[in-house]
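Note that one protein chain is taken out, while the other chains of the complex remain in position.
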Amino acid sequence: MITDYSFWTIQLLNGLQFSMLLFLLSVGLSIIFGLMNFVNLAHGSLYALGAFTGYTFAKLLGSYWAAFFLAPVAVALVGAILYQLLIKRMRSASPLNQVLVTFGLLFVFLDVFRFVWGDFTLGIDTPELLNFGFAMGGQLYPAYRLFIIFLGLIIMAALWLVLERTNIGAMIRAGVDNGEMAACLGMNVNKVFFSVFCVGCALAGLAGVVAAPIFSVYPGMGIELLVPTLIVVVIGGLGSLRGVIAGSMLVGMIQTFGQVLAPQVASMLVYALLAATLILRPQGLFPARG
Amino acid sequence: MLEAQNLMKSFGALHVTNNVSVSIKQGERRAIIGPNGAGKTTFFNLLTGELPLDEGRVLLGGQDITKLKPDGRARRGLGRSFQKNNLFDGLTVQESLTLAAVTALGKSGIFWRDPANDDEVVQRVKTTAQQIKLEQVLNTVTDNLSYGQRRQLEVGIALASRPKVLLLDEPTSGMSPEDTGGMLELLKNLTGEVTMLIIEHDMDLVYNLADQVSVLNYGQIIFEGTPEETRASEEVRRIYIGEWGEDDA
Partner (left out) sequence: MIKQETLRTFLAVLLVIIAVIYAVNAGYFGKEILAEILLFAILAMSLDFLAGFGGMVSLGHAALYGTGAYFYAVLTVNYGWNAPSAMAAAIFFCGIAGWIVGAATARVRGIFFIMATLAFGQMAYVYVFENRALGGDDGMSGIPRLDLSLVGIDLVDPTNFDIFLIVVAAFVFIFLMWLLKSGFGRTLVGLHRNEMRMRALGLSLLLHKAAAFAIAGGIAGLAGTLAAQHAMFVSPDYLDWKLSGLVLIIVILGGLGSLIGPVLGAAVVIILKHQISAYTEHWAFFIGVFLIIAVLAGGHGLYDLLVKLNKRARRKATKPEEVVDA
């Protein structure tokens, strides 16, 4: 098995696919973190919200693709409301208070999911269009998983273009680099914060609806993925796209290959990596701020 | 007592401390003067280890302390006060001085006794409070002291650790003229054993207090001598045009 070429290809693809999900989930959190100095523990709940609303849309409209487009919009809407009601007020709060409020939010979301969708595991069918596989060493590799990798790469490229090549991107980068300075230059900080927050939420929602056909949909799914997401953000360095890419690749691959090579210690490896990063290089691998 | 040998520090291309060497004898009171931005506070931070050195050595009582962290240097007897008040908000004068005394006496690891019952600590707090003339306000919370009193406490916290060498970073900064006079008297009364290195802008205080003056400009020592020699120096006067000269006659 160890020398089986296709086996490793499949693991590599699995790792990539998990990395891409982590990327979609982390990128919003990281940029919000870097830009607004705000840590949102409820970010994982937005991912779960994406999966749940996706489930409902798919049920009601009978089409996965409708859910694929509508769920992120719905999550962004919820994010917008959250921002106006709560997040705006918490921006200058101490880290402890931010943690507490968003932790409270996480509890609230958890019970809302239980209340609305019930405390059981739901599933979404893989869309018809992608319900086939590629033959790989006697196995069929699902096309849907390749689709996730592809989608992740597209979003990555799009974000890179926006951040590096547009005025809005320049403003965001300036804001991450030095918030006060950016405000002095006449940038409407609040508007930028608000938009970034909503886009971050939409991406988390997208991750949720995309993950739904592979993983099951249940109330605790967001909390489960929150911790790996935080790890990606901290390892990569706050507010940097390169950091998020590197972080999600590292965490995704370590998780996946760790499970295959050393299942006993695989999950601990990621935490050890985080602890080591925090102690040896607290600013992360690719910090946006010098 | 304290010796700085060829200290070098740069931030990028900027040499904030450029080959500075200073040697201070036991019991000496040395003033460091120089225009704003000359690198005086950086020099202090290099001595205390707050900033890492690029090159050079720091010796205290003949021992090399270059490799020690700030707390290690402090334990060897290097005490300092800060240019901006760096106090313990919410604690009283007594509590603040007790903290300093407990730490300096190496009793911060003692968990079986209240320092209020420890004679050595109590005595240290009492004498320090007298030295800084705050014995009347021992139970006042730091935040409610007047600015001058806070400044005195700033020096007092450093003093409570009974350092061999005391580094004072502009002790009179922001003080009114009367308060400055009080501070001068306070510092003059610290007789004998404490070696003092003081950054100061108030020239009256420098001339009244210091035995020796070092002048720092652009990160370099450009002059060293007695207060009289410094006052007479053309070079020093040139650097300081506008800052002093007229009003200290």
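For reference, chains read A and B in written order, and residue numbers begin at 1 within each chain.
In this text, a residue touches a chain if its C-beta (ideal position, glycine included) is under 8 Å from a C-beta of that chain, and two chains touch if they have at least 3 such contacts.
The shown structure was predicted, so the numbers you read here are calculated from the model rather than taken from an experiment.
Asks: Looking at B:Arg80, B:Arg124 or B:Arg151, which residue reaches the missing chain?
Replies: B:Arg80
Asks: Thinking of the whole complex, not just what is shown, which of A:Met20, A:Leu35, A:Leu70 or A:Leu105 touches the missing chain?
Replies: Here the residue in touch with the unshown chain is A:Leu105.
Asks: Could you tell which one of B:Ala4, B:Ile65, B:Leu99 or B:Leu168 touches the chain left off the display?
Replies: Going through B:Ala4, B:Ile65, B:Leu99 or B:Leu168 one by one, B:Leu99 is the residue touching the chain not shown.
Asks: Contacts of chain A with the missing chain: which residues?
Replies: These residues touch the chain not displayed: 39, 86, 89, 93, 95-101, 103-108, 110-112, 114-115, 119, 223, 227, 230-231, 234, 263-264, 267-268, 271-272, 274-275, 278-279, 282.
Asks: Determine and list the chain B residues touching the chain excluded from the picture.
Replies: 48, 50, 69-72, 74-75, 79-80, 82, 86-91, 95, 98-100, 102-104, 107-116, 118, 121, 157-158, 161
The criterion applied here is as follows: only the chains that are shown with their structure count from here on.
Asks: Where the centres are mean C-alpha positions, what is the separation of chain A from chain B, in Å?
Replies: Result: the chain centres lie 51 Å from each other.
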